[in-house]
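Here's the structure we're looking at; comments come further down.
Missing here: one protein chain of the complex. Every other protein chain is in place.
Think of it as A and B in the order they're written, each chain with its own count starting at 1.
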Amino acid sequence: MSSIDIELVAVTKAYGANRVVDNVSLAIPTGEFVSILGPSGCGKTTTLNMIAGFAVPSTGDIRIRGKSQKDVPPEKRGIGMVFQNYALFPHMTIAENVGFGLKMKGRPAVEIQETVHNALRRVHLDGFERRYPKELSGGQQQRTALARAIAPEPSLLLLDEPLSNLDLKLREAMRVELKDIQEQLGMTFVYVTHDQDEAMAMSDRIVVMQHGVIAQAGRPVDIYEQPGSSFVADFIGKSNLLPIKSIRGDASGWSISVGSAGLVLTADAPDGIEKSAARYCCIRPEAIRLTVSEEDRSTPMNGLKGRLIRIVNLGAYLDCFIMLEDGSVLKSLVRSTRLPALAVNQTVFLSIEPVAVQILTH
Amino acid sequence: MNRFLSILFQSSLLLILAFIALPLVVVFAASVSPTAVISFNPSEWTMKWFGELTSSRWLDPFLLSVKLATIVTFLSGVLGLLAAYAVAYRKCPGHEAIMAFLLSPLAVPQIVKGLAIVLFLSSFGFYHLLGTAGLVMAHVVLTLPFVVRMIAGAMYNFDRRLDQAARILGATAFQRIRFILLPIIKPGLFSGMTFAFILSFNNIPLSVFLVRPGETTLPITVINHMEYSLDPVLAAVNVASLAFILAAIFLFERIGGFSTQIHGGSK
Partner (left out) sequence: MTSVESLSPPLPARRSLPHISQYLPLVPPAVVLLFVFAIPMGMMISLSFRASEGDAPTLYHYERFFGDGLMLAGLWRTALMSGLVAICVTVMAYPIAYYLARSRSRWRPVVFALAIAPELAGVVLRTYGWLVILEDHGAINATLMWAGILSEPLPLSKNLVGVVIGLTHVVLPFGVLSLLTSIQGIDPNLERAAQILGASRLSVIRRIILPLSIPGIVSSLLIAFTISASAYATPALLGGAGFKVLATMVYEQVLFYIDWPFAAVMAVVLLVMMLTIAFVGGRFEARLHKKLHI
C-alpha cells in the first residue's frame, strides 16, 4: 500500500477578491510523477509555491506525509525544488551549490563531498565540481539544479517548468532523463508545466487546472481519450468540437444531431451523462478516417461527405481541413504517405467509429 | 530566530525612516511656530513667517533663482538633445570618447568647477559677467552631463525598428525626428530637464564664487543668513522653496509624462 505524500485539503489562495487557487483538493501518493498542467494564470505555480511554503493558503491545509504544514517555513519542510531559471548560486562552485542543502543540515565535509560526487554522476556532470554556474550551458545548469535539489535526499521534489528555457531537442532529451531519475529514486515528483506534450510524456497522472480549479485529473491516456470538458479536450491534444442540437436514442446508442444542416452522428451512450446535459461532441482528428472514394470507407458508421479545403504538411502527418455540407469544418490527421492521392477542393469521404465520438457536458 | 530577525529588520527600517523624516518635520514645525522655540501644538501655529516672504529680501533672490533655473533648464535641454542625438542616436565615429568628454564635468567637484570659472572670468576682466551670466554658464556646465546622460539613455533604449518602419512609409529624416524620435524620448528629455531645474535651483557650491551683492540666488541668501541666526523665517523660506520645487516637478511631469520611469513601468 502506498502512502500519501502530499495532500491538499480544500486549499484556496485569494488576493483580495481574486481567487488564484479555488478550493483545490488533491492527494498524491508516494513515488508518483504528477504534472500540474494548465495555461498561464491557471494557478499552477501558486499551488506549487504553497506546497513549498513560499505562499500561505488563505484557507485549507497542506499535509506532507500526513503532517500539516501550517506554520512550517520552507526551510523546515524537507522537500526539494527545481526553479524555472535554475537559481544556481553564482558565487559558489557547482560542488558548493550541490552540497548546499547538506551543509545546511550540518553534515560532515567528507560525507558532503561524496554525496555531491554521486549526485553529479547521476546527472552526468562528473568532473564539473570546480566550475562556476556562468560557465555552464543551459542544459548543464538545469542538471546542476536537479542535482542540488536531490542531493539532500528530500521526501519529494517540486519542479517549476524546469525545461521551459531549453530548446526543443534538449527538452525532449531531458524529459527522458528526468523520468529515469524519478524512477530510480522512487521519489514523488510534482511537475508544473504549460506544455501538454511534456505532461503526457512524463506523468503517471496529470492534473489539469483552469482559473484556479482542477478541471480534470487522471492518467494521461484517460484524460486524452475521455476529456471531461471542451477545455480539457482542446488543451490536451487537438479536437473537433461540435455543438449538439438534439439527441435521440437509448442505452444501446445515441443518435446526435449536430450542426445546422441535419448532420447526424452515431455514438455509444456515455455513462452518467443525461441527454439534457450533453452539449458537445468531441472527436480527435486521428479518429476521423479519410478516403477518396466512397467504397473505401473503413466503417459504414458516421459516414460524412465533404470538400478538402486545406492541407497542412507537418512532415510525418498531414492536417486536413474538410468542409461539410453545412459549412462546419472538421480536422483529420492523415499520414503524409497519402499526400499524392489528395488535392485541395477534392471531394472526400469521412467515417468515424461511434466509440470515438466523445460526449461533453461543457 | 527568524522572528527576531524580522522584528530587528522592521525596527531598524522604522528608525532609519524616522532619522530621515526628523529634520524635515522640525523645519515644517519651525516654519509655523510663533516664536523661535519650535511648537508642535497645532493650535499655536501661525503663517506669519510666510508673510515675510513677499519682502524683496527674499523675493529678489527667489526670482533670480527661478529665472536662472528656467534659462539653464532650457539651455541644457537643447544642448543635451543636440549632443545626445549625435552621440547616442547617430553614434558618430568616436562617440564613446566624445561621450566621455561630455560627461567629464561629473568627475569634478562643484567647488572646483566654480573656482575655475571665476578665475577664468576675472583673468579676462569679465567681471561684469559675474552674477546672472556667470551663473547661467556655470549651471549649464553642471547640469549638461546629467541631461545628456538621461536623454542618451532614452535614445539607447529607442527601438530602431520604429524608425525603419517610418522610413519605409516614406518619412524624411526630419519628419522621423519630429514625429517618431522626439515624442518617444520626451519622458527622458523632461526627466532630465526636471533634474536640471532642481539642481540649478537648489545649488550652492558651484554658485558661491559667482554671486554678487544684489544678484544672489535664494539658497546662498539663506545660508548667509544662517551664519548669524536660525530665524524661523528661514524655515518658512525653506518650506516655500520645497513647495515650489514640488510644483515645478508636477508641472514638468504633466508636460513630459515621465512618471512611469519612477514607478518602473506600466505593469
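A few remarks follow.
Going forward, contacts are C-beta pairs under 8 Å (C-beta built on N, C-alpha and C of every residue); 3 or more make two chains touch, one makes a residue touch a chain.
What you see is a predicted model, and the numbers here were worked out from it, not measured in a lab.
One of B:L64, B:M150 or B:V208 touches the chain omitted from the figure, and that residue is B:V208. Among A:G43, A:P152 or A:P220, the one in contact with the hidden chain is A:P152. Residues 1-2, 5-6, 9, 12-13, 16-17, 19-24, 26-27, 30, 38, 78-80, 82-83, 85-87, 90, 92-93, 98, 101-102, 104-105, 107-113, 115-120, 123, 137-138, 140-141, 144, 148, 198, 201-202, 204-205, 208-209, 219, 222-223, 226-227, 230, 234-235, 238-239, 241-242, 245-246, 249, 263 of chain B touch the missing chain (whole complex, contact as defined above). For chain A, the residues in touch with the chain missing from this view are 52-54, 73-81, 83-85, 87-91, 100-101, 104-105, 132-134, 148-149, 152.
The rule is short, and it goes like this: only the chains that are shown with their structure count from here on.
The geometric centre of chain A is 56 Å away from that of chain B, both derived from CA atoms.
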